[in-house]
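Yeah, one chain of the complex is gone here, protein chain that is, but the others are all in their spots.
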Amino acid sequence: MSKEKTGTDTSATDAAGGSGDVSVPAFSRRDFMRAAAAVAAGGGAWMVSHPSEQVFGWQLDPRKCQQCGRCATACVLTPSAVKCVHAYEMCGFCDLCGGYLQPGAKAQDSGAENELCPVAALKRKYVEAPFYLYTIIEDLCIGCGKCVKGCNAFGNGSLQLQVKQEICVHCNDCAIARNCPAQAYQRVPVAKSYMLKTLEGGGAPKA
Amino acid sequence: MQQEPTKNAPKHLPAWLWAVLTVAVVALVVVIAATDRGNEPGPAYKLDLKPFTKVDDKDVAFRQTARFPLNLEEPSALAVAGDGTICVAGKGAVLLLDGEGRETARHAVQGTPDAMAVAPDGKLLLGMRNHVRVLDAAGATLVDWKELGDRAYITSIAANDKDVFVADAGNRVVLHYDYGGNVLNEMGQRDPKHEFDGFVVPSPYFDAAFDASGLLWIVNPGRHGLENHRPTGELVSSWYRPGMDLNGFCGCCNPTHIAFRNDGSVVTAEKGINRVKVYAPDNTLIGVVARPDDLPATSDENDSHSPVKDLAVDKKDRILILVGSMKAILVYEPKETGTDTSVATATGRREDVSVPAFSGDRKP
Partner (left out) sequence: MRRLPCIFALLLLLAVAGQATAAFRFPIPEFESGYQHPTPVTPAPRLIPPAVDIAALAGALSITAWLVLKRRSRREVLLMAVASVLYFGFYRKGCICPVGSVQNVANAVVGNGMGVPFVVAVYFFLPLLFAIYFGRVFCAGVCPLGAAQEILALFPVQISRPLEHVLGLFAYAYLGFAVLAIYTGAGFLVCQYDPFVGFFRLGGTFNMFLAGGILLLIGIFVARPYCRFLCPYGVLLRWASIFSKWHVTITPAECIQCRLCENSCPYNAIVVPTPENAPDDRRAGARRLGLLLLATPLIVIFAGWTGLASHQFIARIHPTIRLAERVAAEEQGVYAERSVESEAFRAGSKTPADLYAQAEALRIRFKTASACFGAFMGVAFCGRMIRLSVIRRNRDYVADQGACLSCARCFAYCPVGKEDAAF
């Protein structure tokens, strides 16, 4: 069918190839070019690709994070794939928690007016005097980092923002990374996709 | 296949409609571009601590009178010897300065001492993370006291003529030593009789100091206050003042450092909101020494918490602030000579004036 077509009209597509020859051999120059183009494209794609390439995801470095709040708004997902993660081993289990209470809160309890979190995703539980456990309800957390800022400013920085890899859609170009003023985002191999500060990872400050 | 094909065929539109459509699209695009708010989150999603860092000029009772730059990396501890020599410890060295900040001697030290005290006879006691090292007045190592284990983190040493008190933030205890390096007592055990729950030390900031009358005061940072303990560990009196306002100690665990002036008033340093204040012996605030703006944090992650590495009061009753980010000692004196900042001599009268800024139910 196609042979018949190329024979009968000089074809719109000949414009690109210049003056095409009208006589069509069994394996035409066009066929050859087509095959060559396919092989070249395939070869090129193979060249730039890395079959052994690790899969990379995105993660933010809590050491660089400045808690500007854009993790909550810049992510392509709503709510954001960034959530607050609590590295409990770094926590002081403080009564007066900079990440939990509004600065200048009138009372040190779980009253809504005293909570710092705008979506009430941080929960407080009494452990033993004078220690309290703080946990994050991930379904509520929007990743604004307000508590992280409070915890970093006054505490050990055990509350940290992290890209939750099971939520993240692994964009080509992370929208939050593009908007991060502190340039805290980087590509990480998915095998090691969390960058939590831990006791081993040098979290708390020196005296 | 042959059913009514023309029904869905594309139609031609008149030119004026095209023009209207084009204008509408262009207008929409312009509106979108003009109303682009970007990704800036609203104020509800941001924690703004700036309002808390503002200090009124009328609250500032001291002024900076000198600044001693230090030729020392990572300055970490400050102490004043009986003869007025200022000792500063940092990475690999201890510097001795005279009263005007001139370097008079330099002793090499292995490592970075986190804490330092000077014994009345001129010996230097250095807190080397998990043990105390004693240097003689010439800077030679005399002895290393016994190590305190993996958890130990010595953040402060207070020494008088016969006792040495070592604050270990890691184990949350204050150890009472004699000069032979023997532990006489461990302070910090829970003591229900005196309603003492132990020291709450969530981070490596834990200070102890003698006041002008020789009483030992230990910071209980998690409780946001100071406690006066007997060498036996018994809690004598205390005052706590949690709060973000100028009057209180902010954050999870403050003050980070204390030092006593000759009149019995206490100088306190805070992290989080970096400020240095002075409280009278009756625990009322006398005024601010250094405002947050005077104490710049560096970009170094370890430094941003507290640029104030140590506090001391020298022989002339000047307040010395060791600022890590500046690699300098800032010297403060009362603002005007006319203002009497000294409140009657410390008589040792210490009531338990625990002023809870937080009232009401403290259960979750």
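Letters A and B mark the chains in the order given here, with residues in each chain numbered from 1 onward.
Just so we're on the same page, contacts are C-beta pairs under 8 Å (C-beta built on N, C-alpha and C of every residue); 3 or more make two chains touch, one makes a residue touch a chain.
Predicted model only: the values in this text are computed from it and were never measured.
Under the touch definition stated at the start, the shown chains contacted by the missing one in the entire complex are A, B.
Only one of the listed residues, A:119, A:140 or A:171, touches the absent chain: A:171.
Here the missing chain is touched by one residue of A:110, A:152 or A:193, and it is A:193. Listed for chain B, the residues touching the missing chain in the whole complex are 1-3, 5-6, 8-13, 18, 21, 25, 28-29, 32, 35-36, 39-40, 150-151, 153, 169-170, 172, 190, 200, 202-204, 299. Where chain A meets the missing chain, the touching residues are 1-2, 5, 8-16, 30-31, 33-34, 37-38, 41-42, 44-46, 48-51, 53-55, 57, 63, 66, 68, 70, 76-78, 85-93, 127-128, 131, 133, 135, 138, 156, 162, 164-166, 168-173, 175, 178, 181-183, 186-190, 192-194, 196, 199-204, 206.
The working rule: only the chains that are shown with their structure count from here on.
Interface residues of chain B facing chain A in the complex, by the touch rule stated above, are 38-41, 44-47, 49, 52, 76, 114-115, 153, 155, 169, 197, 200, 202-205, 222-224, 242-245, 250-253, 271-273, 301-306, 309, 358-364. Against chain B, in their complex, chain A makes its touches with residues 63, 67-70, 72-74, 91-98, 103-110, 116, 118, 124-126, 129-130, 132, 142, 144, 146-147, 149-150, 153-156, 175, 179, 204-207.
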